[in-house]
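One protein chain is absent from this view; the other protein chains keep their places.
A and B label the chains in the order they appear, each numbered from 1.
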Amino acid sequence: MLSLVSLFLVGCTNEQTVEISDMSNDEEERAEIEAMIKDTEEVQTGTTILVEDDVLIAIQVKPWLGFKERKIEAKLQKEIEEKYPDLNVLVSSDYKMLWESQKLLEEEDEKKVSDEVKKLKDLAKEET
Amino acid sequence: MDPQEYQQIEQQNTPPTPYLKNALKAFLVGGIICAIGQAITFLYIIFFDFTDKTAGNATVATMVFISMVLTGLGLYRKLGAFAGAGSAVPVTGFGNAVVSAAIEGKTEGLVLGVGGNMFKLAGSVILFGVGSAFFIALIKLILVSMGVVEW
Partner (left out) sequence: MVILFASKPSILACGAVAGPVESKSVFHSFFDAVAEDERWGQKTNEQGHSKMIQEACDIVMKKADLKNLDVDYFLSGDLVNQMTPTNFAARELAISFIGLFSACATSVSSVIIASLLTELGASQYAIAGAASQHNAIERQFRYPLDYGAQKPATAQWTVTAAGYALIGKHDPKLPSVVAATVGKVIDYGEVSPFHMGGAMAPAAYDTITSHLKKRHQKITDYDLIMTGDLGKIGLKILKAMFAQTDAEQKELEIFRDAGAEFYGEDQAFQAGASGAGCSASVFFSYIEQQLKTGRYKRVLLVATGALLSPMSFQQGESIPCTAHAIEITME
């Protein structure tokens, strides 16, 4: 019974977890993007992969906000694109992106990360 | 004896339908089936190249396959006797309806028997499902053109 209750309460944590990879060279960029994600209140978990000109931001929105997932995605994406027009940004609330980018955070090889990010971006465009 | 009097006697001697118990059983079994479906979705996302969007089709196909096997083995029927709506409402119930009707139609041949009878129970689901989807989309289209909601 207690475990059931704690299971339900897990969804009630309001802490944000924002992680960002340190593959890119521009410190300022990194910090800025991190700040923008942190600012977005609806985001519970944000994992960012920066490599060359590609930015992949995988987010997980707070519980019960799932219905507005797409809008939050689009809003954040627009924000970042306006600030950094020459970066290829993709913000996704898809679980696959989150899972894969979590794995990529550890990855050292820049080429591998770059390929993987490109692959993930293609995957995000698939319809069926 | 007049019908009114009879109705009374009939009702007094007929066991009442245990609605609460049935609802609980349906809730639990339906929930478990959906949890299994979600687990399969996660499996597809984690171990294969599926996204949230694309894993939907694969999950449904897998669930229907499982219900097909269970129906053929005569096990889904036993689950249905226990769970009622809990096993009939999820997509596995739809699979069961189609497969059980197909199995039964075998004796009249493939075309008229299997083909003709397969959607005996599920036909309404398809018809009214597609029909209501159309009308909901229409309503949304109207509301969007009026500017009340956005896509």
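We adopt the following convention: contacts are C-beta pairs under 8 Å (C-beta built on N, C-alpha and C of every residue); 3 or more make two chains touch, one makes a residue touch a chain.
The model shown is predicted, which means the values in this text are computed figures rather than measured ones.
**Student:** Let's see if you follow the contact definition: name the visible chains touching the chain that is missing.
**Tutor:** B
**Student:** Tell me which of B:T41, B:T59 or B:N96 is the one touching the absent chain.
**Tutor:** B:N96
**Student:** Where the complex has a chain not shown, which of B:L20, B:A81, B:V130 or B:V148 is the residue touching it?
**Tutor:** Here the residue in touch with the unshown chain is B:A81.
**Student:** Give me the chain B residues in contact with the hidden chain, please.
**Tutor:** These residues touch the chain not displayed: 1, 3, 5-7, 9-10, 12-15, 17, 22, 71-72, 74, 76-85, 87-88, 93, 96-97, 99-101, 103-104, 107, 120-121.
By definition in this document, only the chains that are shown with their structure count from here on.
**Student:** Using CA atom averages as chain centres, what separation in Å is found between chain A and chain B?
**Tutor:** 36
**Student:** Quick one: which bits of chain B touch chain A in the complex? Just the residue numbers, please.
**Tutor:** The touching residues are 42, 45-46, 49-55, 57.
**Student:** List the residues on chain A that touch chain B in their complex, please.
**Tutor:** 94-97, 99, 123-124, 126-128
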